[in-house]
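What follows is an incomplete set of chains from the complex, kept in their original frame.
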Amino acid sequence: MTTRNRRYVDLSTTEVADVLSEDSILVLPTGAVEPHGPHLPLATDLVMAEALGAELVARGAAAGHDVWLMPALAYTKSDEHARLPGTMWLTAETLLHTLVDLGRSIAATPARRLLFVNCHGGNSALLEVALRELRQRFDLQTFLYSGPPRAGETERGFGIHAGHVETSMMLHVRPDLVDMTKAVRAVPVSIADARYVGFGKPVRFGWLADDFHESGVVGDALHANAGQGAEYFGETVDTVVAALDEIAAFDPGRVRALRDTTQP
Amino acid sequence: MTTRNRRYVDLSTTEVADVLSEDSILVLPTGAVEPHGPHLPLATDLVMAEALGAELVARGAAAGHDVWLMPALAYTKSDEHARLPGTMWLTAETLLHTLVDLGRSIAATPARRLLFVNCHGGNSALLEVALRELRQRFDLQTFLYSGPPRAGETERGFGIHAGHVETSMMLHVRPDLVDMTKAVRAVPVSIADARYVGFGKPVRFGWLADDFHESGVVGDALHANAGQGAEYFGETVDTVVAALDEIAAFDPGRVRALRDTTQP
Amino acid sequence: MTTRNRRYVDLSTTEVADVLSEDSILVLPTGAVEPHGPHLPLATDLVMAEALGAELVARGAAAGHDVWLMPALAYTKSDEHARLPGTMWLTAETLLHTLVDLGRSIAATPARRLLFVNCHGGNSALLEVALRELRQRFDLQTFLYSGPPRAGETERGFGIHAGHVETSMMLHVRPDLVDMTKAVRAVPVSIADARYVGFGKPVRFGWLADDFHESGVVGDALHANAGQGAEYFGETVDTVVAALDEIAAFDPGRVRALRDTTQP
């Protein structure tokens, strides 16, 4: 099948009915329009989600998966950046309603599998809520890949926004949109030393992008480079492509019917 | 200024603060993902809105306007197509909330002018509601171009969806997505003869895309051709580009201050 | 049938079940309670909608139509007047919810046709949204007459609020509520000269009633007179009464069944 046919919106309505089936996997990239420091564009997460989604669908289709790329959601939940210039943000409720409306719409097609490819950390929790909401209300099988990896070596676990990884990946994907002369390092050192409170630690916390540094950056972009960006991007795509086999086969009903839950 | 700089999301947060001003005009294309008969893709309105927005911003910038292209809204209010395969639709409330959230976000930038470039008729009324909502709540100057022209010669005023105009324009902009062998004519003749009830007539009416024809088409695509599509597209762009002068200068406060409303 | 029987709310519940049928047309006037300059009452649109609805139903019934007058909605979407004293306004959402609730209620009666008779321009877009919402959710046939004509000769297309037409009609219908000694002219001349942005022009815009003139008037009431008011009122009623034939017969399903959409 051609590339054209892998873009959901390039199908006609009659093709949707003919070509899609319960085995089809719809891929919905979710980006953001929000500050990424003085060196990266507002579009960073959107660029990444679209690149990742496109590559995933191209390689997935090549590997025989019935996978379709949907238009990305550009405007999402960026309330943590509301105090910095340029942010376009939806409230949690508006985004949840959008996802519910899309779930209802998808449930009216023959497809039953939806994979979110998310490149904005601020969306993750709400997308998890949506995974269940769409599973419960519309009986869809829902999946979420939220990536890429979140910290480089010099970031002490705090490279979550406009830091080493994101900057490197942008240098790989869209170097024309990066201005490394303005790259900053903004790692909240004292918090990074915390044992209990922090990203991936027992106690999570609410934060705003400018809580730590006035640039809104949380990470160290100084050592970013296209080479590592290519690696990060490649690994990320590899992971999600590899996951497609399991996503396509994931079927709790079959699990339950086989009663393989009760074996020792 | 380069093309890059005319895409709002290619700006960094610091550039937003530096480059935008109260004279800036943000251009937000609104498309749709919905059936357009067996011969056109679901993306038709989205393709058109993005093409129109891009051309408008390019020519507007060339003419000296401080105009910026925002990412299009792909998923919008397509409830009239809910019964046909493939439609991705937001409820009126979800779309209104999205527009309000974007208005609030824009009001936090230096820009104060927002122009919707809409290519899905089903959005027009809600966008008009939003024009006022954003004017009243966020003190933005809001504008809406909703086009292109709606009927060809053989359509008796009913060429509003996937008919002559839209099909011709798609043949101009994205011929690879059109399959003219499947084009249909579906003009509701008896209703077209109505004197009072109809599009542009004294009495408007609620309708669903499949009320008239099972294809969801309302119009006659049989005679569509790229030549006329180019003309329609060109005229449409010309109109909106020409309107930019007035949009940029539109200022009721000045009108009121000058008291030019009271002159005979 | 007597006049009494043409007021929906004068029916008993048993009469609703007995007398209404799928051919019945319910007429719902929508007015407003909002400033209309120093010379007209807040009730202007409400007075007009009720007068128009009553006359329409009387003449429609006399002509054999199964038409019923519902109590008018007095409080509607007047957010453009929120900054002027006296306005009673519902948000877009509250009014939409009200209309949806009424649609749900009507769908539980035998009637299937609903005609809004609207005399407040600020309601038009939202009523158009409602036309579709009620068509889609409750399978009602929905219609909207939004009038009367919007500009007199001296108004250069900007006689939309408390100007020549509305003032003249009030002088005809309720002269006791008009104080012509306070009539104003407030035509935004420079905007009237605009070619692209304006009422009925390619680019619509969001506005507030006091954007142009501190009185909230948009038009020229100085030359209003009862004679022309009678003409406007008569023409308006004539138009809607004449439309009843088409409204009563409007049936897309029949159109579709007859396949008259596909004839050349």
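Order as written gives the chain letters A, B and C; numbering starts at 1 within each chain.
Everything below uses one rule, namely that a residue touches a chain if its C-beta (ideal position, glycine included) is under 8 Å from a C-beta of that chain, and two chains touch if they have at least 3 such contacts.
If you're wondering where the values come from, they're calculated on a predicted model, not measured in any experiment.
Undergrad: Which total copy number does the whole complex reach if 3 copies are given here?
TA: Taking the 3 displayed chains as part of the assembly, the whole thing totals 6 copies.
Convention: only the chains that are shown with their structure count from here on.
Undergrad: Starting from the defined contact criterion, work out which chains touch chain A and chain B both, please.
TA: Intersection of chain A and chain B contact lists gives nothing.
Undergrad: Which chain's mean C-alpha position is nearest the mean C-alpha position of the whole protein set?
TA: The most central chain, going by mean C-alpha position, is B.
Undergrad: Please work out the Cα centroid separation of chain B and chain C, and write it as a whole number of Å.
TA: Each chain reduced to its C-alpha mean, chain B and chain C end up 26 Å apart.
Undergrad: Just the number, please: Cα centre separation of chain A and chain C in whole Å.
TA: One centre to the other, that is 47 Å.
Undergrad: Indicate the residues of chain C shared as contacts by at least two other chains.
TA: Not one residue in chain C touches at least two other chains.
Undergrad: Please name which positions on chain B make contact with chain A in the complex.
TA: It is residues 4, 7-14, 16-17, 33, 35-43, 46, 70-71, 73-75, 82, 84-91, 93-94, 97-98, 101-102, 105-106, 108-110, 176-177, 179, 182, 216 of chain B that touch chain A.
Undergrad: Please give the residue numbers of chain C that touch chain B in the complex, ascending.
TA: For chain C paired with chain B, touching residues are 79-80, 82, 92-93, 96, 115, 122, 124-126, 128-136, 140-147, 154, 184-191, 194-197, 202-208, 210-214, 239-240, 242-243, 246-247, 250, 252-253, 255-256, 258, 260-264.
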